[in-house]
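This report refers to the structure that appears directly beneath it.
Excluded from the complex is one protein chain; the other protein chains are retained at their positions.
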Amino acid sequence: MIPAAPSTATTAPDPSGTVRAAVAETGASGSAGFTDAAAGRVGKRPSAFIVAAAITVSLLGLLPLGYVIVTGILTGWPTLSALVFRPRVGELLLNTVGLVVITVPLTAAIGVAAAWLVGRTSLPGRRVFAVLLATPLAVPAFVNSYGWVSAVPSLNGLWSGVLIATLSYFPLVYLPCAAAFRRLDPTVEEAAESLGSGAWGVFFRVILPQLRLPILGGALLVGLHLLSEYGAFAMIRFDTFTTAIVEQYRSTFNGPAATALAGVLVLLCLFLLIGESGARGRSRYARIGSGVARVTPRRSLGAFTPVGYLFLGGLFTLAIGVPFWSVIRWLAQGGATVWTEPVLVQALLQTVGYGLAGAVVTCLLAFPIAFLAVRYPSRLSRGLESVNYLTSSLPGIVTALALVTISIRFVQPLYQTTVLVIVTYLLMFLPRALVNLRAGLAQVPVGLEEAARSLGRHPVAAFLHVTTRFFAPSALAAGALVFLGIVTELTATLLLAPSGTRTLAIQFWSKVNDINYVGAAPYALLMIVLSLPVTYLLFARSRLTSTS
Amino acid sequence: MTDPGGAVGADTATGPSASVIELAGINKSFGGTRILEDIALSVPEGSRTVVVGSSGSGKTTLLRLISGFELPDSGTITVLGRTVAGPGVAVAAHRRGIGFVAQDGALFPHLTVGQNIAFGLGPALRGGTRRQRARAVSELLEMVSLKPDFAGRRPDELSGGQQQRVALARALARRPRVMLLDEPFSSLDAGLRAATRDIVAETLERSGITTVLVTHDQAEAMSFAHQLAVLRDGNLCQVGPPREVYWRPVDLFTARFLGDAVVLPATISVGFAACALGMVAVAPTSLRGDACIMLRPEQITVEHCEAGGADAAGALSCTGQVEAVDFYGPEVQLAVRLFASGAAAPGSPQNLGGTLVHVRQHGTMGTVVGSRVSLTARGTATAFAART
Partner (left out) sequence: MILTRRWTLLAAIGTVTLLGATGCSAPEKSSPAASDASTPSGSITVYNAQHEELTQAWADEFTAETGVTVTLRNGDDSELGNQLVQEGSASKADVFLTENSPAITLVDQAGLFAPVDDATLAQVPEQLRPSTGTWTGIAARSTVFAYNPSLLSESEVPDSMLDLADPAWAGRWAASPSGADFQAIVSALLELKGEDATRDWLAAMKENVVVYKGNSTVMKAINAGEIPGGVIYHYYWFADQAGTGENSANTQMHYFKNQDPGAFVSVSGGGVLETSANPVAAQAFLAYITGKGGQEILKNGTSFEYPVSDSVDANPALVPISELDAPVIDPSKLNSTKVTDLMTEAGFL
């Protein structure tokens, strides 16, 4: 599953020369750095309807966090401290923190190296690799884990977790960095050369610092994914906070211990968020001046070309080759019979249905916030954005726990309904949609709409006919990201879905739990197949917006 | 009064003859297109050479070849006696020790001004105490006439001119003996341009740095240069001191590129040419008979010659009629249609079939359209073959 925080990169637009490297999409990097080229309604106030909608959605997002805090308070400090300060939690902390501390720098290094090889060298076949290296995003981490465990059954523990997580999540750093590489000003690097920096000096003193934003943003995403991931680590018997919360849930439903663990997990997420924000600093890496429209010449690797191939080829093989091969092997073993399960079609339809419905609802409800942020930037809009970003950083399991409890206690009719599931998806995936919608809106010149209005169109009509034209590709990307997240979502759906729900992820997981790996293979394949077009769409868009 | 069209003046850089930069037989192509063809250039020590040409002429490529960002297809480049590019030799840019200031300054966006300048400081000083570094940075800022408190600012807080100066300071930090400047003043406002140019010229002169600057602005080129090199479609048309290139251009293209040119058909005889403006002295040339001559507008004086009120003794013969007057502030530009049959007495009807000539005049003269004027050429013209 790719829960909580947004995943792939699309770059923010460049209306007046301000470069916001690709992970503007993490949102909290925030409206602070965003140009106000598309704003400019000084004095004019936004429609009350829009503001109300934005505030309502954001408040909804506060529910899970509120639940954790309130339950914590209600449980009382003595019980809470007994549940939090015990050896088991220490074990989990060690595992989880160890995982993050090792995996994040590793993915960062691999992501940057891959982006450099693809973007700055003349390696033959680099264009193919450029696409291939984005595909691990189409394979959910738990399917990757399944593939690896099928190939190497004895995989378990921290280092296996690091391996699988790195292979699953490196595109989160690779994509923004690859996009950022394309936007770097070559004359700056030449200036460094003229000042005596050799190739390594230029890389570490000039290129890498300019990549700080995409690296940090990508690293944050990787960290948040690591904290939220369940299936992948459960399969290799590696206990993290999220796996422990799920186990607690299975034993006590929403007992205080589960919530206590959730509280610690939320703190870890907050820690990551603050860390990234601090490391980012006040950087505004504006491209100064208009710049010469020169493309950086590519470096030939010469004698090291085979090393480059080995690295990229090896990366691809491990990240995609192994899971694919395992899936194919199981499918071959299962033959045609595994495909004849009637549940398969039902699961496919349900997954697609939830994916589309969730995508549409999320984009629609993210729109008011994006609109406010771009057209009427203010403290309110920034606050709303930050709230949404924060709440979506919570792991899916916490959001699900919160909504389950709240719905049982207060909104019974919603309990175990599709609506609740969609609401959960909304909360989990809102920022993905938000950042893309915001980027799209920011690209639209306000002047156009006003021109349309001066020609007699009603403001709403002017908006629909003029702005949507520009804004549609971003909306599509936003929907695609949400769709991708929903298709691969596991834990929240498990908790909240109405009885009898069978999505691809749920079916896959139940087969795997019975160690029926053969039966699980068709579901794995279907999830990957559903995710691939979306992943390609995101990749294509990341190339497009970077050259705009 | 000095003769502006006179012989080559003594303004050429006559420093010690050691040439710091030598280009010989340089050729460079990109894709299938030939960018530079058989370039030869020599830059004396301590002097400033400007390579001027229109966009696409290859001047930036030339600079990049010297700096080491590109390698020539053939030919040799020697800097400070060391061959840096040539058959079997290719010294990397970061080892050439040549300062480079890019078109927009190319300051490092992630560093402050002080850190930018300190970037080029040698490792010893980079690792030195904060005070040593700060002092070095302040000195460099002072060199480019910026206040020391600029050191804490970020590049995006600076104006274009300030960024250029910081870029210069950064390049100067390494005390290079050679400095390359790529259209450094083109992105500055007109008012700022001259001032910045002067500061830069002064800084480089004081430090005795040999400079090559590249630009498409002729006025800038001529004021900055000791040696001017005109680049056209990858070939060096002419290299020489500005005065020489301006007054004795080698062809009409060069003539027109460096300034306004008045071109008239003429008949050349030894030392003189007969044209619509009368007999004009002409620079030594092997051309005879039908050809054309080039005069600079400032060589032509304009005087009124209307009939009436002038006595025969002081009357000037009219050479043409004003067709248009363009106001430029201190000057006006007159478009004068010359009479077909040369000078004529004031008042006599004339055939307006001659060449259209653009000349300048002080704005106080009050010439209006339709008035008849007398044009007189002073100084020496340059002769060119008739077809050019």
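Letters A and B mark the chains as written, and numbering starts fresh at 1 in each.
By our rule, contacts are C-beta pairs under 8 Å (C-beta built on N, C-alpha and C of every residue); 3 or more make two chains touch, one makes a residue touch a chain.
The shown structure was predicted, so the numbers you read here are calculated from the model rather than taken from an experiment.
*Asks:* Based on the whole assembly, the unshown chain contacts which displayed chains?
*Replies:* If we consider the entire complex, the absent chain touches A.
*Asks:* From the list A:58, A:71 or A:501, which touches the chain that is not on show?
*Replies:* Of the listed residues, the one touching the omitted chain is A:501.
*Asks:* Just one of A:96, A:350, A:436 or A:488 touches the chain that is missing; which is it?
*Replies:* Considering the complete complex, A:350 is the one touching the chain left out.
*Asks:* So which bits of subunit A touch the chain we can't see?
*Replies:* Within subunit A, the residues touching the omitted chain are 83, 86-88, 91, 153-154, 234-235, 237, 239, 244, 247-255, 257, 346, 349-350, 352-354, 356-357, 359-361, 405, 408, 412, 415-418, 422, 464-465, 468-469, 472, 475, 479, 497-502, 510, 513-515.
Just so we're on the same page, only the chains that are shown with their structure count from here on.
*Asks:* CA centre of subunit A versus CA centre of subunit B: separation in Å?
*Replies:* 55
*Asks:* Could you pull out which subunit A residues touch subunit B in their complex?
*Replies:* Residue list for subunit A touching subunit B: 185, 187-188, 190-198, 201-202, 205-206, 209-210, 212, 283-292.
*Asks:* Touching residues of subunit B toward subunit A in the complex: what are they?
*Replies:* Within the complex, subunit B touches subunit A at residues 67-69, 92-100, 102-111, 119-120, 122, 155-156, 160, 163, 167, 170-171, 173-174, 180, 187.
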